[in-house]
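All protein chains but one are shown at their positions in the complex.
Moving on to subunit A:
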């Protein structure tokens, strides 16, 4: 008989503690978000969301237990199968799922429903880890790049069919993991340049300034290096392309569905339509901004309590925190997130197998992306995208998927001593 696969003393308790801290703070905030001073319902009341969240928390603990007692090899061995299962579910979701507001996000029976898009994240992370594990797998090679992107894009395309742009966007966070695993830097420079150019083109009304800026930059770059004809032609072409892009982006945006267009434009001018599209951002900023340094006190928030902020217990849960605990409360929670992310980087770097490390960085990528985009959107730094704040936002699918995602890595980490070192 082989030994039990549980290695309690090897479990990274710091991460587990940070996880529970965030989950509990989240739970208290969900109660605050749905609290009604006139109804005086207990935080445990199952008729309100905090009571239900408690159910999700306990079931999440059950999931953790299952993951921790399972054999660590299971995840690696089943990774492709798990991936294929979720791809299969994503394929059938549009046919059998429940349609709400034109989106088919969830599938299930009766009141038991899950959002496969949420769970496909860890499945994709496992699949990518499995595929990229081979020592010969080199992300600087085009063939390998295509394979990795293929595995990544399959769920993205299926999720876009639901359609759920927000969740689909999350998959681009794997680029962080790809970066760690050696995807050439120039892609990132080009990508960031592209994003910066898009933002500037949308933000600045007079495109002529951007033309001047690009021209100056191209001349500067040409003068900086050796002055070969190829370089001059290449840089000039890139510059012209950038200028053309800058002029065409307004056109491209105008071709987007209207609600997405508005979400982008509101970012640059929240006063554009404070009662319409800008409502969410405006109200969310008011709620957080009115918290001040110390906040209004637990359950004392007026903005989130009286429904001024929409979706306050799910995607906009950070508003409740910002309003009732102020900047200090925000600081504590953001530091907790930074701490867990830092801890995960440390853990990922100490893995002995490439599989575990890739998986670890996938977890980091997904958590970081959610954390960054969710909070940025509540304070008007990013367009409103419907993605939850990990461990905080109300909802079973969200909490379970993050829990499974995280604890598979904790499990892998705790078993690292048994794994054969295959680090490249």
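In this text, a residue touches a chain if its C-beta (ideal position, glycine included) is under 8 Å from a C-beta of that chain, and two chains touch if they have at least 3 such contacts; residues count from 1.
Definition applied: contacts and distances are computed from a predicted model.
J.: Could you check which of "Penicillin-binding protein 2", "Transcriptional regulator, GntR family", "Hydrogenase maturation factor HypB" or "ABC transporter" matches the UniProt name for the chain that's left out?
T.: Its record in UniProt gives the absent chain the protein name "Penicillin-binding protein 2".
J.: Looking at A:119, A:174 or A:308, which makes contact with the chain not pictured?
T.: A:308
J.: Can you work out which residue in A:104, A:124 or A:330 touches the chain that's missing from view?
T.: Of the candidates A:104, A:124 or A:330, A:330 is in touch with the missing chain.
J.: Since one chain has been left out of the picture, which residues of subunit A touch it in the full complex?
T.: 36-38, 176, 179-182, 283, 285-293, 302-303, 305-308, 322-323, 326-327, 330-331, 334-335, 337-338, 341-342, 345, 348-349, 361, 364, 368, 371-372, 375-376, 379, 381
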